[in-house]
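Removed: one protein chain of the complex. Kept in place: all other protein chains.
When the chains are written out, they are named A and B in that same order, and each has its own residue count from 1.
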Amino acid sequence: MDVFFIIVIVFLLLNIVMGLFRVWRGPAVADRLLTTQLFGTTGMAILMVLAGYLGELTLLNVAITFNVLAILLVISLVKVWKNKKGETK
Amino acid sequence: MSLIIDGLLAILAIYLALQSLLAPRLTQSVFLFFAFGLALALAWIRLAAVDVAITEAAIAAGFLGVLFLDALRDFAPRIPAKNEAVQKQYSKSQTKSLFLPRLTLWAGLGLFLLIALEAVWKIPEGGGLTAAAGTLLPESGVENPVTAVLLNFRAYDTWLEMGVILIGLLAVFAAGGKMAYRKPGVASQDPLLRQVILFFTPVLFLFGAFLLYIGKTGPGGAFQAGVLWGAIGILLHLGGWPFIALMPRWLGQLLLTVGLGFFLVLGFLFMAAGGALFEYPPAYAGILILIIETLAAISIAAALSAIFALLNQIGEEADEIESTT
Partner (left out) sequence: MTIVELITVIFLVVGCFFFLAGTLGVLRFPDLFSRLHALTKADNLGLGFIAAGMALHIASPWAALKILLIWLFTLLASSSTCYLIAHFQKEQDQLKNRKEGE
(Lines give C-alpha, C1' and ligand atoms only; values in the text may rest on other atoms or scores of the structure.)
Protein backbone atom coordinates (compact mmCIF):
# COMPACT_ATOMS: atom_id res chain seq x y z
CA MET A 1 0.00 0.00 0.00
CA ASP A 2 2.86 2.40 0.86
CA VAL A 3 4.50 1.82 -2.49
CA PHE A 4 1.20 2.64 -4.20
CA PHE A 5 0.92 5.93 -2.29
CA ILE A 6 4.47 6.87 -3.30
CA ILE A 7 3.66 6.16 -6.94
CA VAL A 8 0.56 8.38 -6.71
CA ILE A 9 2.55 11.22 -5.10
CA VAL A 10 5.33 11.03 -7.69
CA PHE A 11 2.73 10.93 -10.47
CA LEU A 12 1.04 14.07 -9.15
CA LEU A 13 4.42 15.82 -8.74
CA LEU A 14 5.23 14.98 -12.37
CA ASN A 15 1.88 16.52 -13.31
CA ILE A 16 3.04 19.76 -11.70
CA VAL A 17 6.33 19.54 -13.59
CA MET A 18 4.44 19.19 -16.88
CA GLY A 19 2.19 22.09 -16.02
CA LEU A 20 5.22 24.36 -15.61
CA PHE A 21 5.38 24.53 -19.39
CA ARG A 22 2.09 26.47 -19.48
CA VAL A 23 3.32 28.84 -16.77
CA TRP A 24 6.38 29.46 -18.90
CA ARG A 25 4.50 29.93 -22.17
CA GLY A 26 1.56 32.00 -20.99
CA PRO A 27 0.55 33.80 -23.15
CA ALA A 28 -1.87 35.82 -21.00
CA VAL A 29 -1.66 36.44 -17.27
CA ALA A 30 -4.95 34.55 -16.90
CA ASP A 31 -3.37 31.42 -18.44
CA ARG A 32 -0.55 31.45 -15.95
CA LEU A 33 -2.95 32.10 -13.09
CA LEU A 34 -5.21 29.18 -13.96
CA THR A 35 -2.16 26.90 -14.11
CA THR A 36 -1.22 28.13 -10.65
CA GLN A 37 -4.71 27.19 -9.51
CA LEU A 38 -4.20 23.72 -10.96
CA PHE A 39 -0.91 23.46 -9.04
CA GLY A 40 -2.72 24.45 -5.86
CA THR A 41 -5.31 21.70 -6.34
CA THR A 42 -2.64 19.14 -7.21
CA GLY A 43 -0.73 20.22 -4.11
CA MET A 44 -3.83 19.65 -1.99
CA ALA A 45 -4.22 16.15 -3.45
CA ILE A 46 -0.53 15.41 -2.72
CA LEU A 47 -1.01 16.64 0.85
CA MET A 48 -4.02 14.37 1.36
CA VAL A 49 -2.15 11.32 0.05
CA LEU A 50 0.88 12.25 2.18
CA ALA A 51 -1.40 12.53 5.22
CA GLY A 52 -2.53 8.97 4.63
CA TYR A 53 0.96 7.72 3.80
CA LEU A 54 2.70 9.27 6.82
CA GLY A 55 -0.33 8.83 9.07
CA GLU A 56 -0.02 12.48 10.08
CA LEU A 57 -3.44 14.12 10.11
CA THR A 58 -2.10 17.64 10.76
CA LEU A 59 -1.12 17.73 7.09
CA LEU A 60 -4.80 18.21 6.34
CA ASN A 61 -4.51 21.64 8.02
CA VAL A 62 -1.84 22.59 5.47
CA ALA A 63 -4.21 21.48 2.72
CA ILE A 64 -7.03 23.62 4.14
CA THR A 65 -4.65 26.60 4.30
CA PHE A 66 -3.97 26.25 0.57
CA ASN A 67 -7.65 25.66 0.03
CA VAL A 68 -9.10 28.76 1.70
CA LEU A 69 -6.42 31.02 0.22
CA ALA A 70 -6.71 29.70 -3.35
CA ILE A 71 -9.46 32.14 -4.24
CA LEU A 72 -7.43 35.13 -2.99
CA LEU A 73 -5.05 35.22 -5.97
CA VAL A 74 -7.89 35.06 -8.48
CA ILE A 75 -9.86 37.84 -6.83
CA SER A 76 -6.77 39.99 -6.58
CA LEU A 77 -5.99 39.46 -10.25
CA VAL A 78 -9.54 40.29 -11.27
CA LYS A 79 -9.82 43.38 -9.09
CA VAL A 80 -6.27 44.74 -9.26
CA TRP A 81 -5.88 44.37 -13.01
CA LYS A 82 -9.41 45.39 -13.82
CA ASN A 83 -8.89 48.93 -14.99
CA LYS A 84 -5.53 48.34 -16.57
CA LYS A 85 -5.59 49.89 -19.98
CA GLY A 86 -3.75 48.06 -22.69
CA GLU A 87 -2.13 44.71 -22.94
CA THR A 88 -3.07 41.37 -21.52
CA LYS A 89 0.45 40.04 -21.29
CA MET B 1 11.31 4.36 -1.85
CA SER B 2 10.29 7.72 -0.41
CA LEU B 3 13.71 8.92 -1.56
CA ILE B 4 12.13 9.39 -5.01
CA ILE B 5 9.68 11.93 -3.58
CA ASP B 6 12.43 13.74 -1.69
CA GLY B 7 14.77 13.81 -4.67
CA LEU B 8 12.05 15.04 -7.02
CA LEU B 9 11.00 17.74 -4.54
CA ALA B 10 14.60 18.87 -4.04
CA ILE B 11 15.26 19.13 -7.76
CA LEU B 12 11.93 20.89 -8.33
CA ALA B 13 12.51 23.41 -5.53
CA ILE B 14 16.04 24.31 -6.66
CA TYR B 15 15.03 24.46 -10.33
CA LEU B 16 12.05 26.70 -9.59
CA ALA B 17 14.12 28.96 -7.34
CA LEU B 18 16.71 29.45 -10.08
CA GLN B 19 14.10 29.91 -12.78
CA SER B 20 12.11 32.46 -10.80
CA LEU B 21 15.29 34.51 -10.48
CA LEU B 22 16.52 34.08 -14.05
CA ALA B 23 13.30 33.99 -16.12
CA PRO B 24 13.43 36.60 -18.90
CA ARG B 25 9.96 38.05 -18.23
CA LEU B 26 8.72 39.44 -14.97
CA THR B 27 5.38 37.62 -15.27
CA GLN B 28 7.14 34.28 -15.63
CA SER B 29 9.23 35.01 -12.55
CA VAL B 30 6.20 35.86 -10.45
CA PHE B 31 4.15 32.80 -11.40
CA LEU B 32 7.12 30.44 -11.14
CA PHE B 33 7.59 31.84 -7.65
CA PHE B 34 4.06 30.67 -6.73
CA ALA B 35 4.95 27.15 -7.89
CA PHE B 36 8.17 27.47 -5.88
CA GLY B 37 6.12 28.26 -2.77
CA LEU B 38 4.13 25.05 -3.25
CA ALA B 39 7.28 22.95 -3.74
CA LEU B 40 8.82 24.55 -0.65
CA ALA B 41 5.73 23.82 1.47
CA LEU B 42 5.86 20.16 0.42
CA ALA B 43 9.60 20.06 1.15
CA TRP B 44 9.01 21.41 4.67
CA ILE B 45 6.53 18.61 5.25
CA ARG B 46 9.11 16.04 4.17
CA LEU B 47 11.45 17.66 6.71
CA ALA B 48 8.76 17.08 9.38
CA ALA B 49 8.25 20.82 9.94
CA VAL B 50 4.48 21.15 9.53
CA ASP B 51 4.40 24.53 11.33
CA VAL B 52 6.71 26.03 8.74
CA ALA B 53 4.75 24.37 5.94
CA ILE B 54 1.51 26.04 7.06
CA THR B 55 3.25 29.42 7.29
CA GLU B 56 4.83 28.92 3.88
CA ALA B 57 1.48 27.95 2.39
CA ALA B 58 -0.27 30.98 3.89
CA ILE B 59 2.45 33.51 3.05
CA ALA B 60 3.48 32.25 -0.39
CA ALA B 61 0.05 31.30 -1.71
CA GLY B 62 -1.80 34.16 -0.07
CA PHE B 63 -0.03 37.29 1.01
CA LEU B 64 3.05 37.37 -1.24
CA GLY B 65 0.98 36.29 -4.22
CA VAL B 66 -1.36 39.23 -3.81
CA LEU B 67 1.52 41.67 -3.29
CA PHE B 68 3.37 40.33 -6.35
CA LEU B 69 0.30 40.57 -8.58
CA ASP B 70 -0.19 44.16 -7.44
CA ALA B 71 3.48 44.97 -8.10
CA LEU B 72 3.27 43.26 -11.50
CA ARG B 73 0.34 45.51 -12.40
CA ASP B 74 2.39 48.56 -11.48
CA PHE B 75 5.32 47.40 -13.60
CA ALA B 76 3.27 46.33 -16.65
CA PRO B 77 2.70 49.69 -18.41
CA ARG B 78 6.36 50.69 -18.36
CA ILE B 79 7.26 48.24 -21.15
CA PRO B 80 4.65 47.92 -23.90
CA ALA B 81 4.43 44.24 -24.71
CA LYS B 82 3.48 44.71 -28.34
CA ASN B 83 6.63 46.55 -29.23
CA GLU B 84 9.21 43.78 -29.43
CA ALA B 85 12.06 46.05 -30.49
CA VAL B 86 11.63 48.38 -27.54
CA GLN B 87 11.46 45.44 -25.21
CA LYS B 88 14.62 43.88 -26.58
CA GLN B 89 16.44 47.16 -26.24
CA TYR B 90 15.14 47.55 -22.73
CA SER B 91 16.36 44.13 -21.65
CA LYS B 92 19.71 44.76 -23.39
CA SER B 93 20.30 48.04 -21.60
CA GLN B 94 19.32 46.27 -18.42
CA THR B 95 21.95 43.55 -18.79
CA LYS B 96 24.69 46.10 -19.32
CA SER B 97 23.90 48.30 -16.36
CA LEU B 98 23.24 45.31 -14.12
CA PHE B 99 26.79 43.94 -14.23
CA LEU B 100 27.94 45.24 -10.87
CA PRO B 101 24.77 44.27 -8.96
CA ARG B 102 24.97 40.81 -10.49
CA LEU B 103 28.58 40.41 -9.43
CA THR B 104 27.65 41.46 -5.90
CA LEU B 105 24.70 39.08 -5.92
CA TRP B 106 26.82 36.11 -7.02
CA ALA B 107 29.53 36.94 -4.49
CA GLY B 108 26.93 37.23 -1.74
CA LEU B 109 25.34 33.97 -2.85
CA GLY B 110 28.70 32.18 -2.77
CA LEU B 111 29.42 33.55 0.69
CA PHE B 112 26.00 32.48 1.90
CA LEU B 113 26.49 28.97 0.50
CA LEU B 114 29.83 28.69 2.29
CA ILE B 115 28.26 29.80 5.57
CA ALA B 116 25.37 27.36 5.07
CA LEU B 117 27.79 24.50 4.37
CA GLU B 118 29.75 25.35 7.50
CA ALA B 119 26.55 25.47 9.55
CA VAL B 120 25.44 22.08 8.22
CA TRP B 121 28.92 20.71 8.96
CA LYS B 122 28.74 21.90 12.55
CA ILE B 123 25.29 20.52 13.44
CA PRO B 124 25.81 18.87 16.81
CA GLU B 125 25.09 15.18 17.29
CA GLY B 126 21.66 14.32 18.61
CA GLY B 127 19.62 17.09 17.01
CA GLY B 128 20.84 20.21 18.86
CA LEU B 129 18.50 21.63 21.45
CA THR B 130 15.47 19.41 20.79
CA ALA B 131 16.08 17.37 23.94
CA ALA B 132 16.54 20.47 26.10
CA ALA B 133 13.27 21.96 24.80
CA GLY B 134 11.54 18.63 25.38
CA THR B 135 12.53 18.36 29.04
CA LEU B 136 11.35 21.91 29.80
CA LEU B 137 8.08 21.46 27.89
CA PRO B 138 5.87 20.83 30.98
CA GLU B 139 6.85 24.23 32.41
CA SER B 140 6.02 26.17 29.23
CA GLY B 141 2.22 25.83 29.51
CA VAL B 142 1.76 24.37 25.99
CA GLU B 143 2.25 20.94 24.47
CA ASN B 144 3.66 21.90 21.08
CA PRO B 145 7.45 22.35 21.33
CA VAL B 146 7.46 24.86 18.47
CA THR B 147 4.95 27.14 20.21
CA ALA B 148 6.82 26.70 23.49
CA VAL B 149 10.07 27.86 21.90
CA LEU B 150 8.47 30.72 19.96
CA LEU B 151 6.37 32.20 22.74
CA ASN B 152 8.06 31.13 25.93
CA PHE B 153 11.70 30.09 25.69
CA ARG B 154 12.65 32.50 22.92
CA ALA B 155 9.83 35.03 23.28
CA TYR B 156 12.25 37.91 22.77
CA ASP B 157 12.94 36.81 19.17
CA THR B 158 9.24 36.51 18.39
CA TRP B 159 8.65 39.95 19.86
CA LEU B 160 11.30 41.42 17.56
CA GLU B 161 9.81 39.59 14.56
CA MET B 162 6.50 41.30 15.15
CA GLY B 163 8.42 44.57 15.27
CA VAL B 164 9.87 43.75 11.85
CA ILE B 165 6.38 43.49 10.32
CA LEU B 166 5.49 46.86 11.86
CA ILE B 167 8.68 48.39 10.43
CA GLY B 168 7.66 47.05 7.01
CA LEU B 169 4.40 48.94 7.37
CA LEU B 170 6.32 52.08 8.39
CA ALA B 171 8.37 51.73 5.20
CA VAL B 172 5.13 51.69 3.20
CA PHE B 173 3.99 54.80 5.07
CA ALA B 174 7.27 56.46 4.16
CA ALA B 175 6.86 55.47 0.50
CA GLY B 176 3.76 57.65 0.29
CA GLY B 177 0.88 55.68 1.75
CA LYS B 178 0.17 57.91 4.71
CA MET B 179 -3.45 56.80 4.80
CA ALA B 180 -3.97 60.05 2.91
CA TYR B 181 -6.26 58.58 0.29
CA ARG B 182 -9.30 57.82 2.32
CA LYS B 183 -11.46 57.07 -0.67
CA PRO B 184 -14.68 55.30 0.20
CA GLY B 185 -14.66 52.21 -1.97
CA VAL B 186 -17.37 51.18 -4.38
CA ALA B 187 -18.79 47.80 -3.44
CA SER B 188 -18.13 45.34 -6.21
CA GLN B 189 -20.78 45.25 -8.93
CA ASP B 190 -20.21 41.60 -9.75
CA PRO B 191 -22.74 39.63 -7.67
CA LEU B 192 -20.72 36.42 -7.72
CA LEU B 193 -17.54 38.15 -6.60
CA ARG B 194 -19.43 39.74 -3.73
CA GLN B 195 -20.94 36.43 -2.63
CA VAL B 196 -17.58 34.61 -2.82
CA ILE B 197 -15.93 37.27 -0.68
CA LEU B 198 -18.78 37.19 1.82
CA PHE B 199 -18.63 33.40 1.96
CA PHE B 200 -14.88 33.10 2.42
CA THR B 201 -14.61 35.86 5.05
CA PRO B 202 -16.13 33.81 7.91
CA VAL B 203 -14.39 30.65 6.65
CA LEU B 204 -10.99 32.37 6.82
CA PHE B 205 -11.82 33.78 10.24
CA LEU B 206 -12.91 30.43 11.65
CA PHE B 207 -9.96 28.51 10.24
CA GLY B 208 -7.56 31.18 11.53
CA ALA B 209 -9.09 30.88 14.99
CA PHE B 210 -8.82 27.10 14.74
CA LEU B 211 -5.11 27.30 13.87
CA LEU B 212 -4.56 29.76 16.71
CA TYR B 213 -6.16 27.45 19.23
CA ILE B 214 -4.61 24.25 17.88
CA GLY B 215 -1.17 25.92 18.16
CA LYS B 216 -1.17 24.87 21.80
CA THR B 217 -1.02 21.18 21.00
CA GLY B 218 0.03 20.85 17.36
CA PRO B 219 1.21 22.76 14.31
CA GLY B 220 -0.38 26.18 14.11
CA GLY B 221 -0.13 29.46 15.95
CA ALA B 222 -0.14 33.22 15.85
CA PHE B 223 1.68 33.84 12.58
CA GLN B 224 -0.42 31.41 10.56
CA ALA B 225 -3.63 32.76 12.06
CA GLY B 226 -2.42 36.32 11.50
CA VAL B 227 -1.87 35.71 7.81
CA LEU B 228 -5.29 34.08 7.41
CA TRP B 229 -7.00 36.96 9.21
CA GLY B 230 -4.94 39.40 7.16
CA ALA B 231 -6.35 37.72 4.05
CA ILE B 232 -9.82 38.79 5.26
CA GLY B 233 -8.69 42.43 5.25
CA ILE B 234 -7.24 42.01 1.76
CA LEU B 235 -10.41 40.32 0.44
CA LEU B 236 -12.65 43.03 1.89
CA HIS B 237 -10.41 45.73 0.46
CA LEU B 238 -10.55 44.11 -2.98
CA GLY B 239 -14.31 43.73 -2.75
CA GLY B 240 -14.71 47.45 -2.24
CA TRP B 241 -14.94 47.67 1.54
CA PRO B 242 -11.57 49.28 2.39
CA PHE B 243 -12.23 49.25 6.10
CA ILE B 244 -8.53 49.50 6.98
CA ALA B 245 -8.24 52.87 5.29
CA LEU B 246 -11.61 54.05 6.55
CA MET B 247 -11.39 53.10 10.20
CA PRO B 248 -10.68 55.86 12.72
CA ARG B 249 -7.00 56.62 13.15
CA TRP B 250 -6.84 55.63 16.82
CA LEU B 251 -8.50 52.28 16.16
CA GLY B 252 -6.07 51.43 13.38
CA GLN B 253 -3.10 52.36 15.54
CA LEU B 254 -4.48 50.34 18.43
CA LEU B 255 -4.97 47.23 16.27
CA LEU B 256 -1.50 47.54 14.76
CA THR B 257 0.34 47.86 18.06
CA VAL B 258 -1.75 45.85 20.52
CA GLY B 259 0.21 42.62 20.00
CA LEU B 260 3.63 44.18 20.32
CA GLY B 261 2.55 46.43 23.20
CA PHE B 262 0.86 43.75 25.31
CA PHE B 263 3.80 41.41 24.82
CA LEU B 264 6.21 44.12 25.99
CA VAL B 265 4.13 45.26 28.97
CA LEU B 266 3.71 41.68 30.13
CA GLY B 267 7.42 40.94 29.72
CA PHE B 268 8.45 43.95 31.79
CA LEU B 269 5.74 43.34 34.36
CA PHE B 270 7.18 39.93 35.18
CA MET B 271 10.67 41.38 35.11
CA ALA B 272 9.57 43.92 37.73
CA ALA B 273 8.15 41.06 39.77
CA GLY B 274 11.58 39.50 39.95
CA GLY B 275 11.92 37.17 36.93
CA ALA B 276 13.76 37.50 33.66
CA LEU B 277 12.33 39.34 30.65
CA PHE B 278 9.38 37.32 29.24
CA GLU B 279 9.51 34.77 32.05
CA TYR B 280 5.92 33.75 32.81
CA PRO B 281 4.87 31.92 35.97
CA PRO B 282 4.34 28.29 34.86
CA ALA B 283 0.86 28.15 36.42
CA TYR B 284 -0.53 30.87 34.12
CA ALA B 285 1.77 30.31 31.14
CA GLY B 286 -0.83 28.47 29.05
CA ILE B 287 -3.55 31.12 29.25
CA LEU B 288 -1.05 33.99 28.93
CA ILE B 289 0.41 32.46 25.77
CA LEU B 290 -3.08 32.09 24.30
CA ILE B 291 -3.88 35.77 25.01
CA ILE B 292 -0.54 36.93 23.59
CA GLU B 293 -1.03 34.80 20.49
CA THR B 294 -4.53 36.16 19.88
CA LEU B 295 -3.41 39.77 20.20
CA ALA B 296 -0.31 39.08 18.08
CA ALA B 297 -2.45 37.50 15.36
CA ILE B 298 -4.73 40.56 15.36
CA SER B 299 -1.74 42.89 15.01
CA ILE B 300 -0.14 40.82 12.27
CA ALA B 301 -3.44 40.65 10.38
CA ALA B 302 -3.93 44.41 10.65
CA ALA B 303 -0.35 45.12 9.55
CA LEU B 304 -0.49 42.76 6.55
CA SER B 305 -3.83 44.04 5.27
CA ALA B 306 -2.72 47.64 5.80
CA ILE B 307 0.49 47.00 3.82
CA PHE B 308 -1.53 45.60 0.92
CA ALA B 309 -4.23 48.28 1.05
CA LEU B 310 -1.73 51.13 1.06
CA LEU B 311 0.45 49.66 -1.71
CA ASN B 312 -2.63 49.07 -3.84
CA GLN B 313 -3.79 52.63 -3.34
CA ILE B 314 -0.35 54.02 -4.19
CA GLY B 315 -0.39 52.02 -7.42
CA GLU B 316 -3.87 53.15 -8.40
CA GLU B 317 -3.01 56.75 -7.64
CA ALA B 318 0.04 56.52 -9.89
CA ASP B 319 -2.10 55.02 -12.64
CA GLU B 320 -4.57 57.86 -12.47
CA ILE B 321 -1.79 60.44 -12.72
CA GLU B 322 -0.31 58.56 -15.67
CA SER B 323 -3.58 58.29 -17.55
CA THR B 324 -4.39 62.00 -17.15
CA THR B 325 -1.03 63.20 -18.44
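Assume a contact is a pair of C-beta atoms (placed from the backbone, for glycine too) under 8 Å apart; a residue touches a chain by one contact, two chains touch by 3 or more.
As the structure is a prediction and not an experimental result, all values here were calculated from the model.
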Visible contact partners (per top-of-document touch definition) of the missing chain: A, B
Contacts of subunit B with the absent chain, listed as residue ranges: 190, 192-193, 196, 199-200, 203
Chain not shown, touching residues in subunit A: 1, 4, 8, 11-12, 15, 18-19, 21-22, 28, 30-31, 33-35, 37-38, 41-42, 44-45, 48-49, 51-52, 57, 60-61, 63-64, 67-68, 70-71, 74-75, 77-78, 81-82, 85-88
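By definition in this document, only the chains that are shown with their structure count from here on.
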Mean-CA-position distance for subunit B and subunit A (Å): 19
Subunit A-facing residues of subunit B, complex: 1-2, 4-5, 8-9, 12, 16, 23, 27-28, 31-32, 34-35, 38-39, 41-42, 45, 50, 53-54, 57-58, 61-62, 65-66, 69-70, 72-73, 76-77, 80-82, 188, 193, 196-197, 200, 203-204, 207, 211, 214, 218-220, 224, 228, 231, 234-235, 238-239, 312, 315, 319, 323
Subunit B contact footprint on subunit A (complex, rising order): 2-3, 6, 9-10, 13-14, 16-17, 20, 23-24, 26, 29, 32-33, 35-36, 39-40, 43, 46-47, 50, 56, 58-59, 61-62, 64-66, 68-73, 75-81, 83-87, 89
